[in-house]
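Below you'll find the structure I mean.
A single protein chain has been omitted from the complex, and every remaining protein chain is retained in its original position.
So that you can tell them apart, the chains are marked A, B and C in the order they are listed, and the count of residues begins at 1 in each.
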């Protein structure tokens, strides 16, 4: 029994951070996403070689066959450098959906290409948690109709994973070039991820994962894995924001001394750390529980995502305050982390909603 | 147009504080309430002479004929010294009920004695906002049955004002010695107020105020006046807690300097003030709106009581923290203010409940 | 406390209402938070009309181009209320009318008042503020921009930052160091600089909001007559603090908060998630109510402070808290709006499905900028505790200031 990261996980973290520090420093990220939100500039292929794209793909299909906790470690490192990648959609949500719901043939068809980074899958899951603007996708005679907003990792996606029906009871894979499918980019505060609206007008389905009408378990698992990745993303981005704030406070002088020697500034930094560190353990445990399909997994995932969303928002705000006016400038780059956390918070269920889910799971909101 | 206290109101405040500083310093309050919670040690008579007991009693009935805003000023000053008095029950709630619902004869019968401090009236209003333990009082053949918890200002009360029925549609005055009435003291964290449980077993009614079944307007007005007095009480107690904290921080030395020179301590004090001062204006306005029976009065009262309850809790906590360990001791006395604010918060509707009421008043919670 | 609306005021309110009804067509559209462009012809004409009718520059003496009414808080409140209710433009805002003009009225020479106030309130002269510097930040007294005497002129070298509207301003009011030998605080002067002077280079400063609301201004051998100093040489620190007081009022104006809150309420009554209106979610509604209480508190607090100012009373600690409290509420209003919009709350840059032109995300970030700007929240707390509560300064800063 050992509560913490394994040596392999620490190595994964180091490897990723080293690669990203060298190949995707913030200056490079800026350039890439200025061209197009979510543009990874070809780095996803390199990351695939490092095992990131196939992190959850079983070894038999060319992946690393690692756990969701490993994926969380990777997500944290990617957020540390606000790397623009389709990690959430392809490497986590699609991979989990395929391994959970896909037949052997389907797994053999899709997973190897996901693992090489060749195949990139956007995910149209928004309506599972929050349906607005009459969005939603339904099936008629094997074809899809309707629309989905805020489709994740749409930039560069060659396929989309689409939960179909009120509760996502079926899971369809749709070719990005399919007849009847229109993809309209949506721009958000965070340029490191690419979103789109998909409109389905009798759109063709490339593959139905598992049995039609029987995908709910897979959808649920996919959502929870996505939430872990998002929570880990908040963790990594918040951690970096703290690091940047502490470093800045150690250099910037005001009133004749470094601002990091002012108690007010020190206490802001201490409060950030005191919030973040326990949340890290909660996230690790939630990922671990999900890996083991423990009874408490869904509860822990809901709590981890909700809690990290709440404290992440405060941390990136405080880190900006520590930077003073400079933190508000575009030039300082801090806002990339600020916005990434702001975005993560809203995806796959906001904190209120996840807490209500946690209540339901405990049989509390019976009224 | 002039937003603020009048010279008369400032004088009232000065007069009261001077009297209380001299006659009811905290050392004296401690002694009195150690004997019995809410024990005013005869000072209520003196305060009556200063016009406090009859502050809302019309001049024709021997009172000062002042406004609810004046009563708020008085409440604030009383809380400044954590004075144990039946101000809330007799001078505010009973007086308002009588002037609103009472006939001329009833007013003439009760109000002059309230103004002299001779007659002290406890108020059994808890069940109007929060019914627990199957409490509640109903009428049968002109007599009362049931029970009421957390009866306000029960110490020394010779009469009780009892809203009767589910929504307090009738208002009864009951003699403390009435047949069928039992009064059982309840002890709370705050010894400066005296509470009791009243049990009615076919208890006799001394007087029905106004028409039976037609008291709802009066009850509503009485509750709102009570809430203003409580909010003002929180204001005064919080203000004093800040003053004590700032003073202590200016004396106590740690690490070779007064703790008030540490930024952390200064910022705690600044935050307290920044919370309290705007709330003061909200309270004044709410009292003024209630005086003018303005359309927005009920909304403002709900907000003022809820908001002061929230920030008051934080302020007395922070003031205690500024005092360090000493603030936690009995000897330092700070806890008298801490507890008074803690008590006020819960009475006549907690903050959640009052905010929901504010929503209702704006037609927001229609679902 | 006397908030009664006597017949005089009721008829004044009628006047304002009928003015607004009659002139609804002429009012320019109200834009986002702060206008960053050069005032339009529409706006200039509207401003003239407002001044003429006493709805702008109301208490500024006629001799300087204002309407010249005696201060009357209630009328001011009525104007605010009616304009807000009608959702109509209040005319020119910005650092000229809101910051420079009050400063000139207090500290300017008769000539300066005569020369500058009229065009400033009419929007003919647009001003920007030259206080902040990259190295100064919250420590304003640390201004390094030098002004060296040369005949009747000063020759100015240095760099300013956070200058809104600098790219289309005619003039800048600035703090410059004229007495290098004097102490940090006593060496500064408050000076008016024409932006067309040779040696001024304005570069837009992009912020996290994605907009360039600010600029950097580089000054290289900029020559300005000594007569352009406001007040005495070396008094710049004191005078700038007057202006900052006005800025603080401007930044945290409760009227703006009320506007944001109304927008939020409308949003919550409209926005639905899974078929439930946001206003019907007990959690979102409770957050709204908490914010409403704070906005109301700040509204009446402003009225209290204005009354005190009119009476010439010192506000004490209470007068120092508006900015700290107000900017935070503004940020929280935006935060709630974003949560109300859920996943769509992150849309920006004119994206489809974005609500209210991206106003909420803009406000969320911009108000964080305001929490930091004009003295960070930490500096505000220092000021409240030291000036408001009389708490001791930190030993360190005491010796070095």
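Simple rule for what comes next: a contact is a pair of C-beta atoms (placed from the backbone, for glycine too) under 8 Å apart; a residue touches a chain by one contact, two chains touch by 3 or more.
Remember, it's a predicted structure, so these values are computed and weren't measured experimentally.
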Quiz prompt | Absent-chain contact - pick from A:12, A:26 or A:69 | solution = A:69
Quiz prompt | Selected residue (touches chain absent from view) among B:58, B:180, B:292 or B:350 | solution = B:350
Quiz item: Which residue from B:5, B:115, B:149 or B:198 sits in contact with the chain not drawn here?
Solution: B:149
Exercise. Kindly note down the residues of subunit B that lie in touch with the hidden chain.
Key: 126, 129-133, 149-150, 184, 186-190, 197, 252, 254-257, 262, 264-265, 313, 317, 320-321, 324-331, 334-335, 338-339, 342-343, 346-347, 350, 352
Exercise. By the contact definition given up top, give the residues of subunit A that touch the hidden chain.
Key: 1-6, 9, 69, 246, 249-250, 257-258, 260-263, 265-267, 269-271, 273-275, 277-282, 284-285, 288, 292, 300, 303-304, 306-307, 310, 352, 355-356, 358-359, 364-367
Quiz item: In the complete complex, which positions of subunit C touch the hidden chain?
Solution: 282-283, 286, 394-396
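Keep this in mind: only the chains that are shown with their structure count from here on.
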Quiz item: Of the other chains, whose C-alpha centre is the longest way from the centre of subunit B?
Solution: A
Exercise. Can you check how far apart subunit B and subunit C are, centre to centre, with Cα atoms defining each centre and the answer in Å?
Key: 40
Quiz item: If you average the Cα atoms of subunit A and of subunit B to get two centres, how far apart are those centres in Å?
Solution: 52
Self-check item: Overlap residues in subunit A, where contacts from two or more other chains coincide
Solution: 262, 264
Quiz item: Which residues does subunit C have that touch at least 2 chains other than itself?
Solution: 378, 381
